[in-house]
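Just one protein chain is left out here, and the rest sit where they should.
Each chain carries a letter (A and B) given by its place in the written order, and its residues are counted from 1.
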Amino acid sequence: MKKLSARRRHPLAAVVVLLFALAVTGGLYAAFAPADTAKADDTAQSLAIEEGKKLYSVGCASCHGTGGQGTSDGPSLVGVGAAAVDFQVATGRMPLQQQGAQAPRKKAIYTQAEIDQLAAYIASLGAGPSVPTKNQYSPDGADIAKGGELFRTNCAQCHNFTGKGGALSNGKYAPSLEGVDPKHIYEAMQTGPQNMPSFPDTTMSEKNKKDIIAYLDTVNSDKTKSPGGLELGGLGPVSEGLFAWIFGLGALIAVAIWVAAHTAKAKKS
Amino acid sequence: MSSQDIPEETLPSTQGHAHEGAVATAGDPFADPGLPPHEPRMQDIDERAAKRSERVVAFLFMLSMLATVGFIAAYVTLPVDKNIYVFPIGHISALNFSLGLTLGVALFCIGAGAVHWARTLMSDVEVADDRHPIEAAPEVKAKVLADFKLGAEESGFGRRKLIRNTMFGALALVPLSGVMLLRDLGPLPGTKLRKTAWSEGKMLINQNTLQPLRPEDIAVGSLTFAMPEGMKEEDHDFQQEIAKAALMIVRLQPENIKDKQELDWSVDGIVAFSKICTHVGCPISLYEQQTHHVLCPCHQSTFDLADGGRVIFGPAGHALPQLRIKVNDKGYLEAMGDFAEPVGPAYWERG
């Protein structure tokens, strides 16, 4: 400690303190930043609408109304279909944690069995898109190139070239599609959750959707190839520019400092 | 060093005895003490240290040679399409990674060796070199001015005004030929920017399925992109035409449409707007189905599709043009004419 205090006026002391303060602030932020507090419910079994209705009246009715007719806090669910329920609840967007610009993706609160019950109940309120079958959304045998073209025409404007997400107005955003289950991508296209427009089968065929899913599976999954090296978020020139400044020019300046520095003298004066 | 003109007083030897923190020289305590005496490095006094440095430099040069051999080996052995997983970078091209790293090491080691050599083994005695004023001495200046005057007089440039003026005239005109030659870079604008491929009776073709659209295909809250009937990707002018004709179609509840003309030009709440932003021409299409706003991904101009495509935020200067549509007798959507105003960015003649 004495050694430390004797050096507190060292010319480099301010730098050390600054670095320390930055580290502490960052650490505190990481420790206290709002973490996802989702707890899995482990009840649930049996099936059918009755069970779903019970779940609904506990978890959903306060915002969407007792009969799914909607209130000022949540839209009507009549006719949204099972696909919408499966998408919203299985991706953790519903139930909503707090009102905001839009519902973020979270860990799902309900089990898949409960979600199926909820979906069955909502589907009974009015006809809507049903949950797609594996055959519908599996990328096998689809045309990846066609999917790429469709993706750039219909999706990339919000979700970026390879589905890394992007900004919308007033704090809303198109989420990243990384790690999203193909089933949920299919459901999202079909039902148009929140501010996303829908792409129903009448204007975007089942085959089209399959192609898009196959394209995403190629360019945005954990086995995606990035031949050139680090993807840098796949965000385009902004992250490339930051990388060039910090690691490119930063490394070169570090090298320049070494080149220009005086070589250590034999005895310290 | 003998070729240098080193001013005597800054030579280290004459300053060699000035100790640091010595009592201030008489008068000015902040006087320039001159170059500090040269202090030897370890390599200057210890031959073993110098030998160590030499070995490090040689090692770096050797490493560079090895890396070049590695580069050639990688080039010859690795197939161009081989991918490998490298933590934490990801699935990357084996060839790009190995060629880049070996080339990087080969180059870096040459540089590092040279610099280490310079830093540890070459003399690090600082020397001073004199500067000389850049301005010419007065005599030189006078001589140059006199020469110039003489030359100018001999040419008669100032006296023979006719020659001077016609020469300026000729020199000024000759570049015009160059400007003329640029004329054929492109056609004159004419009314090209006013017209698109849309015209009366052309059906709206869904760009996903390439089928004509029917009103019942388009659900409230959905988003569809369309092009005019008869346009094909293979056409040689497809790029130019789609750059103006691209269309986005959404369906609103008719009671949500605030603008009267928009309602008149729609079919059961189905409205067709130009996909080309009126700011600088990006394909605008970030449609938020709950707010009916559409946002441009390039510069965030925001338009309200429920209110005649009015600008509600951002740098765009005027509303998105709407295409007037109807249902034809076969039940398909078709255009009732071209856009009423030019699509895309504004320009001087737009009016």
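We adopt the following convention: contacts are C-beta pairs under 8 Å (C-beta built on N, C-alpha and C of every residue); 3 or more make two chains touch, one makes a residue touch a chain.
Everything below uses one rule, namely that contacts and distances are computed from a predicted model.
**Q** Have a look at "Xanthine dehydrogenase family protein subunit M", "Cytochrome bc1 complex cytochrome b subunit", "Sugar ABC transporter permease" or "Carbon-phosphorus lyase complex subunit PhnI" and point out the UniProt protein name belonging to the hidden chain.
**A** This omitted chain is identified in its UniProt record as "Cytochrome bc1 complex cytochrome b subunit".
**Q** Which of B:Gln240, B:Gln253 or B:Asn328 touches the chain that is not shown?
**A** The single option touching the absent chain is B:Gln240.
**Q** Using the definition of touch stated at the top, determine which of A:Ala174, A:Met189 or A:Ile213 touches the missing chain.
**A** The single option touching the absent chain is A:Ala174.
**Q** Which of A:Leu96, A:Leu232 or A:Ala266 sits in contact with the chain that's absent?
**A** A:Leu232
**Q** On chain A, what residues meet the omitted chain?
**A** 5-10, 101, 144-145, 147-149, 152-153, 156-162, 164-171, 173-174, 215, 218-219, 226-232, 234-245, 247-249, 251-253, 255-257, 259-262
**Q** State which residues belonging to chain B touch the missing partner chain.
**A** Output for chain B: 1, 3-4, 7, 10, 15, 18, 20-22, 24, 27-36, 75, 80-81, 89, 93, 95-101, 103-115, 117-119, 122-124, 126-131, 133-134, 182, 185-189, 192-193, 207, 225, 227, 233-234, 236, 239-240, 242-244, 246, 275-276, 279-283, 285-286, 297-301, 311, 313-318, 344-351.
In the analysis below, only the chains that are shown with their structure count from here on.
**Q** What whole-number Å value describes the gap between the mean CA coordinates of chain A and chain B?
**A** 30
**Q** Which residues of chain A touch chain B in the complex?
**A** Checking each residue of chain A against chain B gives 150, 153-154, 157-158, 166, 168-169, 172, 174, 192, 194-200, 202-205, 208, 223-231, 258-259, 261-267, 269.
**Q** Quick one: which bits of chain B touch chain A in the complex? Just the residue numbers, please.
**A** These residues of chain B touch chain A: 20, 39-46, 83, 89-93, 96-97, 100, 115, 119-120, 124, 206-209, 213, 216-219, 221-225, 250, 283-291, 293, 295, 297, 300, 302, 313.
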